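A quick write-up on the structure given underneath.
Note that this complex is displayed minus one protein chain, with the remaining chains in position.
Showing chain A:
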Amino acid sequence: MMDDNIILELKGVSKRFKDHEGKYFQAVNNVNIQLAKGECIGIVGESGCGKSTLARIVSHLTDLDEGRMIFNGKDVTGLQGELLRRYYKSVQMIFQDPIGTFSPRMKIGTYLMEPFRNFKIMDKGRAGKYAEELLGMVGLSKDYMRKYPNELSGGQLQRVVIARAMGLKPDIIICDECTSALDVSIQQQIIQLLLELKEKTNFSSIFITHDLALAESICDRIYVMYLGEIIEMFESQNIIRDAKHPYTKMLLDSVFSVKKFENQMRPTATKINGVEKVKGCVFSPRCPEACEICREKAPEVKVMHNGSKVLCHIC
């Protein structure tokens, strides 16, 4: 990968939260991620692994504690004022629950025009025209301009959200579980739409999900996250073949399949909370293959022959 091709780089990013008892909770721990122009990376993991916190850090909704964030060659870690406003424009986020991002009393048209008015890109008349264009781009007619959010289905609302995010021509779009509230056929339509738009405009995207099959179908590279750490990274051609880390394998075992529905799903060990610092490998308390060294010493990143990276002693 050429260095000048990289649009976003996270270097050793960490974030911890304090709970009501004053104990610290490490949500994100020493994360290193690179995102190239036009690339789509996936971040997968269970709920509570820190993937949403990471997304909020990248979109500057949460400040980070340690580490640096490089965007287009510039350090954007402690961005403020006008520069931060511009950064907000170039990084857009699509959330899980579309209805939550709408004001129930605002018409779709107003909602779509808001960012262009807010960033003073165009006046109201032009913004209206542009909003209609955007609706067309996501496959909705301009009649939707005058509708209220409650008149649209979840899939249609998610299209409107995508239209607004796309309208600002951002460099990065972050999709935080953007299809998990929708049913499978609508999910497929939204993914199709995102892929088409990506082909046209060549934006970079970070796709956050707990569904490995979905991540495999849309992402170029996949990062697997566990208790705030990136434990594995691989090119996403064939996860079943490439995944080495026991945690990723465990995730794979819990993916439903209609082709291989007879497969018995292994009961997995109960999830633990990351409040207490684990000595050694973070996954060792749950790992079926853990041995002496896993509980004693934290593993270091290993580069495999196919270019994937694993944080594990036994792989």
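Everything that follows uses one rule, which is that a contact is a pair of C-beta atoms (placed from the backbone, for glycine too) under 8 Å apart; a residue touches a chain by one contact, two chains touch by 3 or more; residues count from 1.
In this section, contacts and distances are computed from a predicted model.
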Check your understanding: Under which of the names "Alpha-ketoacid dehydrogenase subunit beta", "YnbE family lipoprotein", "Electron transfer flavoprotein small subunit" or "ABC transporter" is the non-displayed chain listed in UniProt?
Key -> "ABC transporter"
Review point. Of A:E46, A:D65 or A:E235, which one is in contact with the hidden chain?
Key: A:E46
Check your understanding: Among the options A:H210, A:H245 or A:H313, which residue touches the chain absent from this view?
Key -> A:H210
**Study point:** Candidates A:D63, A:E151, A:D183 or A:E296 - the one touching the absent chain
**Key:** A:D183
**Study point:** Positions on chain A contacted by the hidden chain, ascending
**Key:** 46-48, 153-154, 183-188, 210-214, 216-217, 237-241, 250-261, 263, 265, 267-268, 270-271
